[in-house]
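One structure coming up, written as C-alpha cells, with questions to follow.
All protein chains of the complex are present and in place, except for one that has been dropped.
The chains carry the letters A, B, C, D and E, assigned in the order they are written, with residues numbered from 1 in each.
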Amino acid sequence: MNRLTHLDEAGAARMVNVSAKSGTHRSASAEGRIRMKPEALEAIMSGIGIKGEALATARIAGIMAAKRTGELIPLCHPLGLESIKIDFTDEGDAIRVAATAGLTGKTGVEMEAMTAVSVALLTLYDMGKALDRTMVIEGIRLLEKTGGKSGTWRVMD
Amino acid sequence: MNRLTHLDEAGAARMVNVSAKSGTHRSASAEGRIRMKPEALEAIMSGIGIKGEALATARIAGIMAAKRTGELIPLCHPLGLESIKIDFTDEGDAIRVAATAGLTGKTGVEMEAMTAVSVALLTLYDMGKALDRTMVIEGIRLLEKTGGKSGTWRVMD
Amino acid sequence: MNRLTHLDEAGAARMVNVSAKSGTHRSASAEGRIRMKPEALEAIMSGIGIKGEALATARIAGIMAAKRTGELIPLCHPLGLESIKIDFTDEGDAIRVAATAGLTGKTGVEMEAMTAVSVALLTLYDMGKALDRTMVIEGIRLLEKTGGKSGTWRVMD
Amino acid sequence: MNRLTHLDEAGAARMVNVSAKSGTHRSASAEGRIRMKPEALEAIMSGIGIKGEALATARIAGIMAAKRTGELIPLCHPLGLESIKIDFTDEGDAIRVAATAGLTGKTGVEMEAMTAVSVALLTLYDMGKALDRTMVIEGIRLLEKTGGKSGTWRVMD
Amino acid sequence: MNRLTHLDEAGAARMVNVSAKSGTHRSASAEGRIRMKPEALEAIMSGIGIKGEALATARIAGIMAAKRTGELIPLCHPLGLESIKIDFTDEGDAIRVAATAGLTGKTGVEMEAMTAVSVALLTLYDMGKALDRTMVIEGIRLLEKTGGKSGTWRVMD
Partner (left out) sequence: MNRLTHLDEAGAARMVNVSAKSGTHRSASAEGRIRMKPEALEAIMSGIGIKGEALATARIAGIMAAKRTGELIPLCHPLGLESIKIDFTDEGDAIRVAATAGLTGKTGVEMEAMTAVSVALLTLYDMGKALDRTMVIEGIRLLEKTGGKSGTWRVMD
C-alpha cells in the first residue's frame, strides 16, 4: 500500500515510467541553512569583493548541480531545466539558501530545487571549513511545488 | 585575518595551491539524517527486497557522488579517492546516514564524506517523497578527520 | 548505397539531424549475459543481503549509464529518457541482463537499452572478478524496438 | 568464503579500501567483438574516409570511456589512467576490438580495458544499426593483466 | 538598461527563465581558427591515416562538447541538441573550424556552436603542441543564427 514508487513489485529499483504523463508547467522551491560561527559567517557574508565571490561560487555550484540532478540521483529523470534561481539570506548565526526551479515537462522539479540547495550549502561549507569545522547543515526541505496532477502544495509551518 | 582560503587577497575565488604539501593518509567521517513520517520510513527500511534496493540505491548514489566531489564543489581539488563507505541507521523517526572517506594525498577528504552523506540523503528523499512531502534533511556535519598538518579532529557533542 | 548514416558524403562523422522528425513514443529492449564459474555466480545471486546489493549495484549502474548514453556514444543524441528498467535472470552458468527503455521523442532508444545492458554487465564483472577472472560477456543484442517511422521490430531466434 | 570483495560482511556495497596498497605498474588487456552482416561490416571497414572516421569515432569513444570508468562502474576507484590504446581487426564476419590500459597505482586497470572495449563496441553498434539490427556483441573478456600483488595473469584458450 | 540578462536586478547570476517561450526551430553557426607552423599543420592535415584520426578526434571532441554545453557554461540551459556538424578547412597557415548546431526548442544554440568550435580547436592544439608551442587560437565568433523571437542574424564582414 505505502509502496515506494521507485521500486517495482519485487522491490527492484526502477525509473518510473512517465511516458503517458502530459507536459505541464511545474515549479518547486526548497530551502536549507548552514549554521556557523560568527567569524566564518562574517567572512563569507561581509566585504564587497569577498561577498561577491564566496556567495557567487556557491550560487553557481547550486545552479550547475541542479542541471545535473538526473546524473546524481539514480532514479530521477533527466530534465531540461528551464529556470533555476538561488538566493542567500544572512540570518545572524546561519546562512539560508533558497532555490526555485521550473520547467514544462512530465515530472516535477522538487529534486532539482533540493539538489541546488544541498550543493550550494556544501559549497559554503567548503568555503568556511578552514575557519569553523563545527558548521552544521540543517533544515533542507521542500517549501512549495506547483503543476502536475497533484497541483500546488505548500509546507505548513 | 579570518580570510577564506578559497578567495585570494582581492576576493577572487581560486583553488588553493597544494603542490607543496606532502601526501599523507587522510580520512574523514560525516553524518546527517532525514526525518520522515513512520509510513515512509517503514517503506524504506522494512521488507527484505525493498530495503535492499532502497538503501542500496542511496548508498550507490552517495559513493558515486563522493568520487565526483571535485566536479560538484567548484574549489575542491579532484582526488583519487581510495575508500568510501556509507552506513544507514534506523532511528525511529529518521534515517541516519554516515560516511567515511579516505586517501593518501595532499588534501583532506572532508568534502567527499560530506558530499556522500548529502547525496545519499537526497536519494532517500527522492525515494520517499511520494509518501511524505514534509521530510527534512538535518544535521549534516563532520564527525572526525585524520591526517594532514592539522592531524586528528573530532566533533564534541 | 549502404552508407553509414552517422557519416556524411565525405565520410566525416556527424550527429544526424532529427529536427524534422516528429516525436512519437518509442521503446527498445536489449539483453546480454555474463558467463561465470558457479562460485562467482552463487556469490552474486544467492544470499539475501548480498544478492540485494550486488544486483542492485549493477542495476543502478545500468540505469545511470542509460541516462548518460548521449555522453558516452559520440553520435547519439542527448535524450530525456522517460523510463528504464533492468532485470536479472539466473541461468545456471550465466546471469542474463535485460533492459527496456522508453521515451516520447524524435529518435529511438536502442542505444540506451544496449548501454544499460552493457554497463550492468560490466558492473557484475567488476563484482565477480576477484572470484573468477575468466568471466565472459556475451550476446549483447537488441530484442525489440517500437515507434518511429520504421515501427515495431523484433529479433527472430 | 567466496565473498564478493565489493560487499562488506553485511552484504552492503562499498568501495574497497586500497590505502595500504603500494603503487606498482599495472596493465590490463581485454577484447570483444561485434558480429554483423557483410554490408554493415564493409561500410564500417572499407573506404578510406569512411573507415577513418567510423573506426576513429569508436576508438575515441572507447578511450574517453576508459578515462571515466570510475564514474560508470559504481565501486571502481577513480584512476589517473596513464595509457590506453584500442585496436580494431576485421575478422570477416565480425570486428574485433582490443584494448590495453596501464598506470602506476594501487589498483588494477582491468575495468578500464573492459570498459574501453565495451564502449567502442557500442559505438560500432550505433554506427551500423541502420544497416543491420541483428548485430551481436560477443566475447568481452580479460586477456591479460600484469602488476599488483597477484602479478601476471593470462587467459588460456 | 544595458543589463546582462544572466544577472538579476541585484546582480546575482541566474539561469534565465524560458518557460514561457515557445519552441521554434533554431540553428547557429560559428567559426574559429588555429594558426600554426607549417610542419604542425602538415602533420595534422596531410597523410591519409593521420589526417583521418587527427581531424576525426577533434571533430568528435567538438561534437561531444556541444552536447555538454549546459554542463560547461554555468548559465546555459541544458538542451536536447538535434544536430551538430563540424568542418575543417586548411587555410595554409591555419586550420579553420566551423560548426552548425540545431534544435527545436525555447533557447538558441549559439553557445553549442561556439563550444563545439572552441573544444575542437583545443583538441587540435593538443594534437600539435609537441610540434609547435606557439600556436594561437583566433577569431572564434558567431556567423549566423536563425529562429526564435529575434529571427535570423548574420555576421557582416
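Here is the rule we go by: contacts are C-beta pairs under 8 Å (C-beta built on N, C-alpha and C of every residue); 3 or more make two chains touch, one makes a residue touch a chain.
Remember, it's a predicted structure, so these values are computed and weren't measured experimentally.
K.L.:
Please work out which displayed chains the absent chain touches and list them by label.
P.N.:
A, B, D, E
K.L.:
Check each of E:Val18, E:Ala40 or E:Ala101 against the chain that is not shown and name the one that touches it.
P.N.:
In the complete complex, the chain left out is touched by residue E:Ala40.
K.L.:
Considering the whole complex, not just the chains shown, which residues of chain B touch the missing one?
P.N.:
That gives, for chain B, the contact residues 8, 12-19, 70-71, 74-75, 77-80, 105-106.
K.L.:
What does the interface between chain A and the hidden chain look like in terms of residue numbers?
P.N.:
48-49, 51-53, 56-57, 59-61, 64
K.L.:
Over the whole complex, note the residues of chain E touching the chain we left out.
P.N.:
2-7, 10-13, 32, 39-40, 42-44, 47-54, 56-57, 60-61, 64-65, 72-76, 110-111, 114-115, 118-119, 121-123, 125-131, 133-142, 145, 153, 155
We adopt the following convention: only the chains that are shown with their structure count from here on.
K.L.:
Looking at the contacts, which chains touch chain B and chain C alike?
P.N.:
A, D
K.L.:
Centroid from C-alpha atoms only, then distance chain A to chain C, rounded to Å. What do you get?
P.N.:
From the centre of chain A to the centre of chain C is 31 Å.
K.L.:
How many Å are there between the centre of chain C and the centre of chain D, using C-alpha atoms for each centre?
P.N.:
16
K.L.:
When you check chain E against every other chain, which residues touch at least two of them?
P.N.:
Only 56, 59-60, 64, 79-80 qualify.
K.L.:
Which category does the touching pattern between chains fall into here: line, ring, star, complete, or other?
P.N.:
other
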